[in-house]
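Removed from the display is one protein chain of the complex; every other protein chain stays in position.
Showing subunit A:
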Amino acid sequence: MDEEPQRAERPPGWSADPQPAPDARALLAEVAKGDEAAFDQLYEVIARPVFGLVRRLLRNAAQSEEVTQEVLVEVWRTATHYRPDKGSAMTWVLTLAHRRAVDRVRSEQSAADREAKVGSRSGARAFDEVSESVLGRLEQLQVRRCMSTLTELQRESVLLTYYRGYTYREAAELVGSPMATVKTRLRDGLIRLRDCLGVGS
């Protein structure tokens, strides 16, 4: 996809869609002009990643479907706001999806309730669960390979925040490390993934 020119190192077949997919950026530009047919095509490109990510975060199938629908309609509604110089179209869509799903997770539990629940869980067990359900099902070898280059704490920090929607403070409690440590490990982990996946300059 020409919207992600930096990732030349990525192995062939990386794209979420094995068929040569229409370019998400070009489709989004058409959608911004109110083109419903372009949205139909864009749906084919973004629906799987959006649904998959939302499902990881929410777990509940019916809720995931509902939030996915909200996200896709938001893509239509706000396509005019997408700025190609700020990142790829897919990232823009998945940023919307992640934020919406995380908002939903957090609004359903009051903060206190959530903290209590997190505090009462065994950190180690919670992470085992994450590893199995998320890493075990990752379809993309490249992400899995890059994940394996992270230290354990880096990986836990990334998985718990991105795929589970925990705040870094909650993640710190879960893994039993100081918040400042998790904060920096999360950043270090993402930077290592960035370099391994060939994002940016």
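Observations, loosely collected:
Heads up, the rule we're going with is that contacts are C-beta pairs under 8 Å (C-beta built on N, C-alpha and C of every residue); 3 or more make two chains touch, one makes a residue touch a chain; residues count from 1.
In the analysis below, contacts and distances are computed from a predicted model.
According to UniProt, the chain absent from the figure is "Regulator of SigK", selected among "ABC transporter permease", "ATP-binding cassette domain-containing protein", "Cytochrome c oxidase subunit 1" or "Regulator of SigK".
Contact residues of subunit A toward the unshown chain are 4, 16, 32, 34, 36, 39-40, 43, 47-53, 55-56, 65, 68-69, 72-73, 76-81, 86-88, 90-91, 94-95, 97-99, 102, 106, 134, 137-140, 142-144, 158, 161-163, 165-168, 171, 183-184, 186-191, 193-194, 197, 199-200.
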